[in-house]
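Here it is, the structure, as structure tokens.
Note that this complex is displayed minus one protein chain, with the remaining chains in position.
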Amino acid sequence: MKLKKIKKLIVFAAHPDDETIGCGGTIKKLSQNGCEVIVVFATTGNTGIDQSRSYEKNIKNIRLKEANSAAKILGIKKIISWKNSSQELQYNIKSLHSAIKLIRKEKPDLIISHSNIDKHNDHIVLNKIITQACLKAGENLLPSLGSTYRVKNVWAFEVVNILSNIDYVVDISDQLKFKIDAINKYKSQHKIVKGVKNFIEGISLVRGYEIGTKNAEAFLDISLQPKEVL
Amino acid sequence: MKLKKIKKLIVFAAHPDDETIGCGGTIKKLSQNGCEVIVVFATTGNTGIDQSRSYEKNIKNIRLKEANSAAKILGIKKIISWKNSSQELQYNIKSLHSAIKLIRKEKPDLIISHSNIDKHNDHIVLNKIITQACLKAGENLLPSLGSTYRVKNVWAFEVVNILSNIDYVVDISDQLKFKIDAINKYKSQHKIVKGVKNFIEGISLVRGYEIGTKNAEAFLDISLQPKEVL
Amino acid sequence: MKLKKIKKLIVFAAHPDDETIGCGGTIKKLSQNGCEVIVVFATTGNTGIDQSRSYEKNIKNIRLKEANSAAKILGIKKIISWKNSSQELQYNIKSLHSAIKLIRKEKPDLIISHSNIDKHNDHIVLNKIITQACLKAGENLLPSLGSTYRVKNVWAFEVVNILSNIDYVVDISDQLKFKIDAINKYKSQHKIVKGVKNFIEGISLVRGYEIGTKNAEAFLDISLQPKEVL
Amino acid sequence: MKLKKIKKLIVFAAHPDDETIGCGGTIKKLSQNGCEVIVVFATTGNTGIDQSRSYEKNIKNIRLKEANSAAKILGIKKIISWKNSSQELQYNIKSLHSAIKLIRKEKPDLIISHSNIDKHNDHIVLNKIITQACLKAGENLLPSLGSTYRVKNVWAFEVVNILSNIDYVVDISDQLKFKIDAINKYKSQHKIVKGVKNFIEGISLVRGYEIGTKNAEAFLDISLQPKEVL
Amino acid sequence: MKLKKIKKLIVFAAHPDDETIGCGGTIKKLSQNGCEVIVVFATTGNTGIDQSRSYEKNIKNIRLKEANSAAKILGIKKIISWKNSSQELQYNIKSLHSAIKLIRKEKPDLIISHSNIDKHNDHIVLNKIITQACLKAGENLLPSLGSTYRVKNVWAFEVVNILSNIDYVVDISDQLKFKIDAINKYKSQHKIVKGVKNFIEGISLVRGYEIGTKNAEAFLDISLQPKEVL
Partner (left out) sequence: MKLKKIKKLIVFAAHPDDETIGCGGTIKKLSQNGCEVIVVFATTGNTGIDQSRSYEKNIKNIRLKEANSAAKILGIKKIISWKNSSQELQYNIKSLHSAIKLIRKEKPDLIISHSNIDKHNDHIVLNKIITQACLKAGENLLPSLGSTYRVKNVWAFEVVNILSNIDYVVDISDQLKFKIDAINKYKSQHKIVKGVKNFIEGISLVRGYEIGTKNAEAFLDISLQPKEVL
């Protein structure tokens, strides 16, 4: 796979800011290449209320606004929100079929979502939804959800939980500053995930080391299907 | 990766006939494309003496001759034999450095060897030698073994032991007959691995099913290093 | 265990046709021996609509009819349908207690169902229902669901997903043709799972190779309880 | 960690009697030290009706009374019952938030619950609830559930299912007799889990052997967070 | 499998006393049934010198004598000693071929040895030797080591390290006292493995609980080959 060939990317993120932490640099790099980037938030992130600001009534809207500001910086074209509550995301027919429908409609070249080697349950659940949806989208059935489409590339990113084994690395030395700018937009979360900028910088150095560059992002192949080599 | 871009392949097989069983179809397909194929036998296969022909004195030479006949059919250009005894293959500095030296000299685009999810100890040992050799070949050290060369693609094939997870599949519908012809040349092993032709045909159908074709071979990515996506 | 001692078998299949793909040959062999075979379909398979025949209104009945035709060929005595929708099967008290009740009533010598090493979520869920039901059926509680019965043999079959480790192999060289005849009855699924006949033949050759016969089916022991050796 | 420093312990048990089987000796030892012990039963254990006493109408109350008697022997200060039915325990927002709320309110030094290496589904589900609750209790969010509290020690006990790897062992040579007395109070379960006293004695000898004492209980570290070493 | 059908058993133990700790009860039960029991010690156990008796010159002979006394109690017919040093056992052609030769000569119905889920390296190495030897003994090659013989049953016992998953359980309620008598004969090891009698009694109660009996021994199936069900 070449980055240049990725014309459309869908990122399925459990909560607003996971897309930036996990693959903000790769999103920016692809959007700079002319790739169309769509981000789906599986939950509203509504439980993410900083305890010192517990008067916060409007957390869902605040996080969505922040996500839109971050999106502008990273070149994300469209944000889709599934409106589930945090910690309540479930693998069910509704979430599975929503994902299949979107995948078949948008026909992305690459999907990025969460790994199931992760501490947070919403992340694990979304991993299951997306990997199953990619599998089913490519089978010759469920015609009401659109025509069969087989996603060639399905990756998981690193959101706070580090992966021991990784398959792909993308150089983001020129994009790191945009990633930092984007995470700065998520003000409501800064006290909740204190030090996340340090984490972002740190992991970019660690992954850059893998390929002899300054900063990088790493990914795991989570497709349930093998690739045909032509 | 595209098959057309594979200009040189090295197959590291534990015993003569593993190369045919594991990836005879892919070897043929690549050699038809003009790819240069080198096969290394890590052992002579000397313990493979059919009990009903126990007078067999000359098993090493017999197997090597058979391997040469099979090689002609599959389009293998060169056979290298490491002369170890079967069941005695060891991970040591000699085998490791032989592999590094050859890899740095030949600069293959693809290496195929054994998986470590395997019942046979020689297979597991060779997996370790080759995966470590690929790692070390790409590091900036050991100058007496040649200049640093990073192998981009390192795969494991299926030799009798089936893999639950596979990463790549190659359509060999047009090459299966050559694979069968090649295995027929290994006459000394026919009673030892009775029914291996059935196995070869069967697994080709099972793997063909994965990609919607008649016959295929499947592979696991065993590189210890992630791939940089450019 | 001897096949002759299996007087009653229950197969718990996620969708109509899984019973044939997974263990059609063993069902036929056992029914030829006089064993009573019951098949439970955990879902109706209603999402299995071929996209080119999307006018299909009646998919549940079509698949059940096909299942009945296949059952005649294989010697299945009774089909039970749980009426769940595909992709919606859940591990819950209803499905668990249904399974316990049936097991305690029928007292089978052998149960065959799905493995949890599988890509399809319905398969994984059914594995959990059945393994838990076998465990609970044998405990001295839940009297409203019948008297305690401990199932001695609980196996998983291979439905499209291949198992790396297997425990049991059954020679089906004389039964393969019936298995093929039975799968031919599932016409509504032929375009959905294109090449499934190739898969069936292929895996039978692969598993036959394990025991030195032509065709076989392989199984994994999935009982949660050890066997007492008397 | 020193036992003397444990001033408050919460045990989350799936069913009444799991707390005694899993860590009755450690509860006793800690309560003898002046530690406050709270036990939460995630289910009522209502399906635990001995088949020979199937007239049993009142199983929930019977088990709760038994639990209270056992609690007196072991020095448990408070019992909390979540009122779920056995085999129906689910990981959901209600159970998760109940656990977070209790943890933040009580601020225990140690939590003991089930491992996820276990045959019984209620045990596995409770493991998920408690490990996630400990993680979330320590994050700076969900202010309506109380102030952030990070649980330092989260252990799993052995309830019938043996653990291959254990992290901690507590000498209960002087407490075993209380543990046996406590289990004797669970009369309604004696026929259901026949021989559980043998099991309790046996595993205490096995775990005592690990540390060169007569009787002991073993635990696994199940915290999702690393410990800071100061 | 029925115990009555086991006419010959070979136990491969890493050190003298492992055979008693791991399966002394089963050995006694089988020998009472008329089964011939052979024990192979892979090492002499020479490093097993109690520090308080460090003047011990003759440890190899002492342990062998103790083993002979234990053997009399358990009904072991023959002891074979491979004369390796403790902690030096290696997987190599010599140990592998010795095992194949013995297996092909003796044609045992059951082999019991160590699991590879074990802390002690000699145990792990012996597991590899024996599982590979069983595989190779059944292949149609290596005629100088005797005629092909496929071992149907290959089990691992529990020697101090507990197994989380077990496959088989043997009731030894009537044999435990002989097992205790036998371990008493290993006087040189009593201070080294202090409390081993407690361990033996404890694990027999734990495993007895699995099958509703007083005392039992548990085993894991470690055969590398599936069983054909006839």
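A, B, C, D and E are the chain letters, set down in written order, and residue numbers restart from 1 in every chain.
As a working rule, a contact is a pair of C-beta atoms (placed from the backbone, for glycine too) under 8 Å apart; a residue touches a chain by one contact, two chains touch by 3 or more.
The structure presented is a predicted model; accordingly, all values stated were derived computationally and were not measured.
Within the whole complex, touches from the chain that is not shown fall on A, B, D, E.
Shown as candidates are B:Asn116, B:Thr148 or B:Ser164; the residue that touches the absent chain is B:Thr148.
Remark: the omitted chain is touched by one listed residue; of D:Ile117, D:Val170, D:Val193 or D:Val206 this is D:Val170.
The hidden chain makes contact, of the residues E:Thr47, E:Asn116 or E:Asn184, with E:Thr47. The missing chain, though absent from the display, is touched by one residue of E:Ser69, E:Gln87 or E:Thr148; that residue is E:Gln87. Against the chain not shown here, subunit A presents residues 117, 160-164, 194-196, 198-199, 201-206, 208-209, 212, 214. Annotation for subunit D: contacts to the undisplayed chain at residues 1-3, 166-171, 210-211, 218, 221, 225-230. The chain not displayed touches subunit B at residues 91-93, 96, 128, 132, 135-136, 139-144, 147-148, 224.
The rule we apply is simple: only the chains that are shown with their structure count from here on.
Set against the Cα centre of subunit A, the chain with the most distant centre is E. Here D-E and C-E are compared, and the pair linked by more C-beta contacts is D-E. Counting every residue number used by either copy at the subunit A-subunit C contact, under half are found in both chains.
Equivalent interface to C-D within the set B-C, A-C or A-B: A-C (over half of contact pairs identical by residue number). Spacing of subunit B relative to subunit D, judged by their CA centroids, is 53 angstrom.
Rounded to whole angstrom, the centroid-to-centroid distance between subunit B and subunit E, based on C-alpha atoms, equals 38 Å. With chains as nodes and touching pairs as edges, the resulting graph is of another kind, matching none of line, ring, star or complete. Here the touching chains pair up as A-B, A-C, A-D, B-C, B-E, C-D, C-E, D-E.
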